[in-house]
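Got a structure for you, questions after.
Missing here: one protein chain of the complex. Every other protein chain is in place.
We just call them A and B in the order they show up, numbering each chain from 1.
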Amino acid sequence: MTELLIFGIFFAVMAVCLLWRVAKGPTAADRIVAADGADNLLCCAMILFAVFSGRGIYLDIALVGALFGIVDTMLVGRYLEGRL
Amino acid sequence: MQKMRFPAVISTFIVCFAFWVLLTWSFEIQELAAGAVVSLAVALFAGRFFVHTKSFWFFNPVKLVNLIIYVLFIFPVELIKANWDVAKRCFGGCKNVNPGIVKVPVDLESDYGQAMLANSITLTPGTITMDIAEEEGQTYYYIHWIDVTAPSGKEAGDAIKGTLEKGVGRIFK
Partner (left out) sequence: MALRIVIDLLIAIGLFFALAGTKGIIKMPDAFCRMQASTCISTLGVLCTAIGAVLYAILIMGSIGTAVKIGLIALLILLTNPIGSHSIAKGAYKAGIRPEKEMSVDDYGRDFE
């Protein structure tokens, strides 16, 4: 039971580590790649917290996060390509 | 603007309704009726963009079995091999990389098949499909590869695609 919480904390710590690349990255592509990775890691952490605490509300948050991760990635991609 | 076709609307409606049932996971008659109304509205508007060729290919048992074999057996093997390779490179100091963009010929013809193969190649770590071009009847992919072992052409194609192209070719001609 408790090990799920520990794994979830590991995922969240890795997402925080990726924020360093978001702040530093030389170009826009680096920043958006790191942000996308942090989004996916936070989805994993939300899933683990949901099965740990037995509440379904975290799953809805993870679903919305997964849905909007693709939107911002594609927006920045189209902007860099010059077709927005 | 394409003409609205009835089988396209029906197949889109089935997919939308299945997603509604999976998301709500309750089988009372009121929820099912609300889902049916919303799915029908979505299918009436979006059916013409969602289905371009034959509408009911998904319910053909031979293709369905091929799709299940591809998703459960062929693709995960390539996925695990590529993941292990990239993980070794990441933990090994990130220095032994040799990136490059190669041009690879592809023999599939239908649009769905080309899109599925491109997405499968992008989903395996180590390769990203950047663009699709067509020259003289032959389709080419431009693929960014993290470790170039062969220059463009057939050898690079065999090393990248592996068994994926045959698996996709059995689903979409």
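Convention: a contact is a pair of C-beta atoms (placed from the backbone, for glycine too) under 8 Å apart; a residue touches a chain by one contact, two chains touch by 3 or more.
Please read these numbers as outputs of a predicted model, since none were measured by experiment.
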What are the shown chains in contact with the chain that isn't displayed?
A, B
Touching residues of chain A against the unshown chain: what are they?
3-4, 7, 10-11, 14, 17-18, 20-21, 27-30, 32-34, 36-37, 40-41, 43-44, 47-48, 50-51, 54, 56, 59, 62-63, 66-67, 69-70, 73-74, 76-82
For review purposes, identify every residue of chain B that touches the missing chain, sorted by number.
22-23, 25, 79-80, 83, 86-87, 89-91, 93-94, 97-103, 118-119, 122-131, 133, 142, 144, 146, 148, 151-152
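Please note the rule applied: only the chains that are shown with their structure count from here on.
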Distance from the CA centroid of chain A to that of chain B, rounded to the nearest Å?
23
